[in-house]
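All protein chains but one are shown at their positions in the complex.
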């Protein structure tokens, strides 16, 4: 087996994540998948940062490769990120996701700690998230005590199903009392969305100060901006 | 035709825009004009950043040149910024404008998202904007659905006409639920005004917290500071 | 006697402290101890930054070494930090502390100036501090007039005893009207906790704006996160 390219991609995105300024200390990790690669328990592998390793010590070889289906480590000597079961569950449940980024970025985490959704107040938001970025319900004591990281994924997925939210349209969530998880079709897209979410959260905090009754943008503006960048009618960027 | 100098100027200002810290990801673009250059449909060309190209990949040759009168591309292989029709309309309607900068800079965008004008609370503001920087009315569903970017220009110009505001005196606007557009006699002046607007917005947000009833400065102070820097009586800077 | 290694460690952590962005001007200092080293008045020495020296002038040889038991200078020609008696008292009273970092980092100091505790609103907090980071009571006039820096240590220790707080579990405090003191098993851990505290304070300030009634996380989540990183059941990081 040769997961060199995936490991390199996941290494690169973790370094880019650190340079983005979203990560304080080691509070963050990024993963990616190759859904066609040979694996244990069916096709598909996920690669992720090892747990608690400082970014300046990280090498591509430290990246850990696991089976998406079973979670077993296939390659890598280090212990994978403690958040691995959350990433795994997102990949299992959201079939189009190719990369997941978890940070404690300061303004997004502020909303998570206040148990507040981030509704769409403007086009910056609409360019990346097709509607409200939801905050999950608090986890129960049982969910926390047993298989905590797995259950973090469970409450995220529950939130999207309950709210009828398509994870391809709203590629991120705030886990209540914790922090954001953000995803995308590729690890690079996931990072881009995590950067967007942090910027949106900072602006939202100020907008509420200036105008506590500020409303979400109308659907037509949300449609315009999201679809200008996504889907068959997109006309943003180069062909 | 030779638009080399204009393309270089517009390239330079886009790079300077990115270094200014006003731009997150690719949320920003800058344009400039040569109103005397040969063109299609009369004299006058505009040059602008291509759409969605990352700043570290940009070269002067990627800059797209269009007719101000007709909007047709004269030079350049890339698709111009999706905001091109907004820039074009501003150049068409505001005859002294030589450069336009669009960003989603965080504090100015916060005001745009809260649908709040930025009145002049101090001399920092008065040095650059001769009175309130207005926020436009929200766009209608029809304006959004058809020719959205062109109509963004239309609501900006409407705001200035309705309010009796001279765009040479107040070189910037907040588009409601969107973000600022800022201009000036040259692209460099437009960028300077965009930097000023962001700083003003940050300070305004805090001033409202400290003193919700804070009033705009008296006309005499506005006159003093704006005219110290602009017009025949200016005495700021070197002769 | 040879305190070279300790002096180098304390020099390194002071440089890292400055690079962390927590320190404006010279408002900060870090110390470390070797509890087994030969000393005056029993074993144990503390090393600390000299007072008011700019970080770019600092060398390892400027670090001052003192007896933990008596506070006498054992090595070093410079005057030790004016906050030395506070550091000393913390090492005397908190036997597992190996490093102390004092800063006026902006958001943590904001809470100290507002005389507000920082309760645990999320997992970022729980990963580093096992519960509320307390703010001390204001110091009395007598405590301020005589042996001020020593008494700063006294009110800190009083706060922990009175509140039944274990300093190994909550490695930091806000001194009312002053600023944070943060500690850890090593100087590097103390700095890590100081960085965490600053980030937590920034997020707390925003969370209160978004939701003035936000509550501390339940005990089970606090247990989960703190114990995932600390103590016998820890599974964060590499073995």
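Note that the chains take the letters A, B and C in the order they are written out, and that residue 1 is the start of every chain.
Throughout what follows, a contact is a pair of C-beta atoms (placed from the backbone, for glycine too) under 8 Å apart; a residue touches a chain by one contact, two chains touch by 3 or more.
Owing to the predicted nature of the structure, the values given are computational and were not obtained by experimental measurement.
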Touched by the hidden chain, which of the shown chains? B, C
Given that one chain is not shown, which residue among B:40, B:141, B:154 or B:221 touches it? B:221
Residue of C:113, C:132 or C:211 in touch with the missing chain, whole complex considered: C:113
For chain B, which residues lie in contact with the unshown chain of the complex? 121-124, 127, 192, 195-196, 199, 202-204, 206-207, 209-211, 214, 217-218, 220-221, 224, 228, 235-239
Considering the whole complex rather than only what is displayed, give the residues of chain C touching the chain that is not shown. 24-25, 27, 50-53, 78-79, 82, 104, 106-107, 109-116, 138-139, 141, 144-145, 148, 177-179, 205, 208-209
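Assume only the chains that are shown with their structure count from here on.
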Chain B and chain A are one sequence twice: same or different residues at the contact, by the over-half rule? different
When the centre of a chain is set as the mean of its C-alpha atoms, what distance in Å lies between chain B and chain C? 47
Going by the touch rule set out above, which residues of chain C reach two or more other chains? none
